[in-house]
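Our next item is chain A:
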Amino acid sequence: MTAGPILRIEGLRTRFGGFAAVDGVDLDVPRGRTLGIVGESGCGKSVLSLSVMGLVPRPGRIAEGRVLLEGRDLLTLPPAAMRRVRGGEVAMIFQEPMTSLNPVHTVGAQIVEAMRAHEPKGQGSARDLRERAIAALRRVRIPSPERRFEEYPHQLSGGMRQRVMIAMALACAPRLLIADEPTTALDVTVQAQILDLLRELQAETGMSIILITHDLGVVAEMADEVAVMYAGRVVERAPAAALFEDPQHPYTIGLLGSVPRLDEERTRLLAIEGSVPPPFALPPGCRFAPRCPFVAEACRAEVPALRGIGPAHGVACLRAPVELAA
Partner candidate 1 sequence: MARHALRRILLVIPVLLGVLLIGFLLMQVVPTDAATVRAGPTATPEVVEAIRRDLGLDRPLYVQFGLYLWRLAQGDLGVSIINNVPVSQELGATIGPTLELMVASLVWAIPLGILMGTAAAYWRGGAIDKAILAVSVAGGSVPVFFLGLLLIWFVGFQWQLLPFTGRGGPLWTMEGLQAIVLPALTLGGVFIGPVARMTRTAVLDVLSADHVRTARAKGLTERRVVTMHALRNALIPVVTLVGLQIGFLLGGAVVTETVFSWPGVGRLAVGAILSSDLPMAQGTIIVLSSGFILINLAVDMLYAALDPRMRAA
Partner candidate 2 sequence: QPAPRNTLVVLREIDADNYDPPRSTARSAGESIYMMSDTLVSLDWDMKTVKPGLAERWEVSPDGRTYTFHLRRDVTFCDGKPFTARDVVYTMNRWLDPATRSPVRWRAGPVKEIRARDDHTVEYELNEPYGELLYQLSLFFASIVDQATVERLGPNFGVQGFNGTGPYCWVSWTPRQELVLQKHPNYRWGPPIYANPAPQVDRVIWRVVPESQTRLAALQTGQADATQYIPPIAISQLRQMPNVRMSTQENYFWDYFVGFKVDKPVMNDPAVRRAINQAVNRAAIVQAVWFGSAKPADAYLNPNTAGYDAEAAKLVPGYDPEAAKRTLDEAGWRMGPDNVRVKDGQRASFLTYVINTQQSRQVLEAMQADLRRVGIEMKIQMWDATVGWGRLATQEFDAFMMSYPYVTATDGFSLYFDSRNRPTPNRMNWSDPATDRALEQAKVALDPAARMAAIAEAQRLVAAANVWFPVAREQLWVASSMRAEGVRAHGIYGVALYKGLDIRLTR
């Protein structure tokens, strides 16, 4: 029971009315390591993570698939058990540190609340919980945590708030942390601090992390494994090094080309023409086909399956590797 992935997602499909925001995703989250998920806005990254947490907002619902945490299917858990998983075994932090904390409660109260939710009734005195919350704040390197404990979110800076979110998520020592674009709203210098912190905490606790981002730089910096998503599907999956070394899917290639780099001088960026198809007008077959320079007739008809092409490297493209298609 120890070796396998901590979380395994199988054929997950989450629908919003007429369309599936997450459309048949299979993923493994390696134990004690970081899985990075990249993709453009709207490709279903957040819905995927909310599906794992059982927090898909209305009118969304999970249509099929399994989400196995240590072998237990979270989708079939009764609500009370799911609540124990949430925040207890799996914790989550969100993109917007500005709005993700309740503005009317003190920071400390919100952390204490998270702890109390996963404690057997009546255990832990108020004082004890307070001590532990302050310790949690200290652990995420918040200066003078005793004072911050009494403060309200609006009195903290963005980076500080994100740290509070992390402290809260880690309050019950989860085995899996889902971080949905935790640094997108932050400045680069602060982003660097948060990423550093996450890395240290992972080393300390051995937890697994799902890190969602649209920034290839962050993925390269943090992830051990990477999944690239496009329009609700995983189009490529690989260990981080392999992905940057040997990008297979045309979308991954385009993405790499779109990013200006500090270590390289180019006159033009490689822009992927067009934009992500809106969810109500998805093409049949490969969803990247309308923008893909390597597109073939078959791409428009057939949905490509994720096929393995190397150790732990999979790609959902009929034309990969693209040299052969060219």
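Candidate entries met the following condition: all candidates are chains of the complex that A comes from, given by their letters.
Here is the rule we use: a contact is a pair of C-beta atoms (placed from the backbone, for glycine too) under 8 Å apart; a residue touches a chain by one contact, two chains touch by 3 or more; residues count from 1.
Bear in mind that the values here come from a model prediction, so they are computed numbers and not experimental data.
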item: Chain touching chain A (counting every copy) in this complex, out of 1 or 2; value: 1
item: Chain A - residues contacting candidate 1, complex; value: 50, 53, 55, 57, 83-88, 91-92, 94, 96, 99-105, 113-114, 117-118, 152, 154, 165, 168-169
